[in-house]
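I am attaching a structure below and will ask some questions about it afterwards.
Note that this complex is displayed minus one protein chain, with the remaining chains in position.
And then chain A:
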Amino acid sequence: MNFLSKEALVEVKNLKTYFYTEEGVVKAVDGVDYEIYPGETLGIVGESGCGKSVTSLSIMRLVESPPGRIEAGEINFQGKDLTKLSEKEMRKIRGNDISMIFQEPMTSLNPVYTVGDQIMEAIMLHKGVDRKEARRQAVDMLQKVGIPLPEQRVDEYPHQLSGGMRQRVMIAMALSCDPQLLIADEPTTALDVTIQAQILELMNSLKESYGMSIMMITHDLGVIAEVSDRVAVMYAGKVVEYTDVDTLFEDPKHPYTWGLMNSIPKLDKDVDRLEAIPGSVPSPLNFPEGCKFNTRCPLAEGKCFDVEPPLENATEGHKVRCWRYKDLEKIKERGERIYEDRGVLD
């Protein structure tokens, strides 16, 4: 499907969200641009601290302030800039046009209310229907997300459900008002792999029947490959690579993306040694000058340490933030590894 021919549902432009802490300014999101088109799944992938969750909280305007603040940028949604809306206007959008599900369903469900009450709250608030109708719709939603015996489950409390079931309840709640965008922040990370498969399958089928867009935030490239149409790879508060999912996996152009892909063992291919990216993610209080990946990048040289590269088109529709992506291509053509073996015992 070609999503790009349509008008974007969400357009994030030069978004900057900073946190003002005692130790200094944490630039969690530092100039991020991306679009989400109607009916697509945009995957956001990155490691802890890359700013992937803060971007989504910024869209929902759920960044705690203080210490956090949306410093600059626009988030355009249906002709409105979400960064400029009042809290009252935002409340109409949250849970109605844009909903969100989180990693740990137990902490996002209220333990003292039945799951039915929690789903009904959103329905009554946004759709203005009475309790009886809301309950009918809640049962209906539980059925749609594959919860057995929904008439019975609707009166149960979160602790009576398993982890997979709780995540289904969260999804039912998020979809109860027909949102146009569902933000899923690591929705399967806390689940076992067989349950993860169930939830991903469910999300894919609901996306189709509801025609909504999904923003899938995860650290797991497997999940990204499974559900995304397009992908933004984030590192240290910035998007470093941005393209459709097939191109990304076939031809990763940023050394970080390349490293991520080769540092995970594959089920269908045997390697003696993984290509490990050296070092660890720099502290957001202390990002390096120039390219933020320069502390770990084997290709970094001169310019990389002084000037931050722009996110530019390497080919049409394939954006990369790297001064040396063409050199990476040559290395890849020669079939070499870019992350050398640095065994500590040699």
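As a working rule, a contact is a pair of C-beta atoms (placed from the backbone, for glycine too) under 8 Å apart; a residue touches a chain by one contact, two chains touch by 3 or more; residues count from 1.
One rule holds for everything that comes next: contacts and distances are computed from a predicted model.
UniProt records the chain missing from this view under the protein name "Oligopeptide transport system ATP-binding protein", selected from "Thioredoxin family protein", "Oligopeptide transport system ATP-binding protein", "ABC transporter permease subunit" or "Carbamoyl phosphate synthase large chain". In the complete assembly, the contact with the undisplayed chain comes from A:H219, out of A:K16, A:R69, A:K127 or A:H219.
Within the whole complex, the absent chain has one touching residue among A:E133, A:E156, A:E275 or A:D327, and that is A:E275.
Here one chain is not drawn; of A:D81, A:E151, A:D246 or A:E289, the residue touching it is A:D246.
Against the chain not displayed here, chain A makes contact via residues 47-48, 162-165, 192-198, 200-201, 219-226, 228, 245-246, 249, 259-261, 263-268, 270-271, 273-278, 280-281, 296, 341, 343-345.
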